[in-house]
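Partial complex: the chains shown occupy the same locations as in the complete assembly.
Here the chain labels run A and B in written order, and each chain numbers its own residues starting at 1.
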Amino acid sequence: MIETKIRVNKDMPKLKDPVFIEGLPGVGNVGRIAAGYLAEQLKAEEFAELFSSHFLPFVLLHQNSAVHVLKNEFFFWKAKKKGQRDLVILIGDSQSIDPQGHYDIVETTLDFLEKLNVKDIITIAGLNVGKMDREPKVIGAVSDPELIKKYKNYGIDFNAGSKVGTIVGASGLFLGLGRYRGMKGLCLLGETSGFPIIPDPKSAEVVLRALTKILNIKLDMDKLEDKVKEMENFMKKIEKVQSRAIRQLISQQMQRPSDEKEEELRYIG
Amino acid sequence: MIETKIRVNKDMPKLKDPVFIEGLPGVGNVGRIAAGYLAEQLKAEEFAELFSSHFLPFVLLHQNSAVHVLKNEFFFWKAKKKGQRDLVILIGDSQSIDPQGHYDIVETTLDFLEKLNVKDIITIAGLNVGKMDREPKVIGAVSDPELIKKYKNYGIDFNAGSKVGTIVGASGLFLGLGRYRGMKGLCLLGETSGFPIIPDPKSAEVVLRALTKILNIKLDMDKLEDKVKEMENFMKKIEKVQSRAIRQLISQQMQRPSDEKEEELRYIG
């Protein structure tokens, strides 16, 4: 029994009506890239970490031989001028590896967000549309049809209902479950032809353009591609070892020694 | 830890000895169609929602770009004349995706039904009989052999014991577990050649005919086929994305990047 725990490393920040931004790994890593770049460029401050037994049971090795256990991280940023809002940003190494874990992690996070007085949620994800020979669009989904009015002037495509079936994982559940806590949610889906393994900075950029307009924040996009290349190695590393670890866990349990003597080791039930 | 939660959205209805009708997705979607049509035609009122971490972790996107998390819904209807009974109807998007979840959802629902003073249960399901060139029959199963007397005059075939092995999922467990709470249960099984993916309005109709006779309710069946076509798109959507999402969840964990350098990323145990 560990399930999901949030560890606050400093005093809880005192925030005024903050907006929650979620960007966890997923298709094209669009959310992870966009939210990570936002946090970095804003110099947002890390204040809490989330651990879960729904993440794979391993630690990641850094270049300096130090390890860290898989986790998500909470950052906050305080509005600098009128028209801006305080932010709580969630990024991280992993989403749940089992279906039930998504519910556990999202509900635990929503409990935490209530303590921070969060009433607005923006989640970021990638939408795999196969090959594409045009600029990616940003597709929008909302927890409440009323919200479309609020967000319609930011270049977001709100005609996705017929094209898109579902939103899987945290980006969807934060909207669907947050609604029952009175939180209003928007999901920004960046079109991408990428798989989870291939980070898509183009898609992340178009999402960031819409997001920063909504948040009334100016962001220098010039460093995005470089940052993605920097992140890319680390992200690939996580995803490689993750898929490798799963295969290892499975094959380890399935392997059969060649010298096994059937006569000596019989199954009993 | 969310498991299964029931959220009551209005005051709990005051019902007099109500009958509980369950129709969740399953073979031929017989239960879902029959119970859904009953609730709609009776203009039954929604009063509670059931969520579960045993449902898949995603939200469904509506045509209007709004999302909702997978759920089951409780409706009630009050008897209009003598000889009728108050009803509690359960329909929904999904059943549990893991074996243990069925027990959790059914027990949580039975706790809730006890508060509503439910003592009679009727569950609806499909029975896959392969190809069929005759009218589908309604097969009956009961929580207690005494009940056959009560239900024998409604055209229900109670000689199914040798033909039918088991009733899987909620439709069976409500009978098997409800019995230990003093609830008397009938399961109506509509013969169908359909798979879960293909809604079978014919089968739903024969079940509805038996059910409405039992409940002493008149129902206009003319709109059933149309309604099924309406529902069909939505149901297919859920089932498509559900099977797709599962495959994605699996393949995502199994994928192997082509550029992986074996030498650099070794497994450690």
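As a convention for this text, a contact is a pair of C-beta atoms (placed from the backbone, for glycine too) under 8 Å apart; a residue touches a chain by one contact, two chains touch by 3 or more.
In this text the structure is predicted, and so the values were computed from the model without any measurement.
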Whole-assembly copy number, given 2 chains displayed: 4
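The rule is simple: only the chains that are shown with their structure count from here on.
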Separation of mean Cα positions, subunit B and subunit A [Å, integer]: 33
Subunit B contact footprint on subunit A (complex, rising order): 3, 96-97, 99-104, 107, 140-145, 148, 158-162, 164-169, 172-173, 175-177, 180, 187, 195-197, 236-237, 239-248, 252
Residue ranges of subunit B in contact with subunit A within the complex: 1-2, 7, 51, 53-54, 56-69, 97-98, 237, 240-241, 244-245, 248-249, 252-257, 260, 265, 267, 269
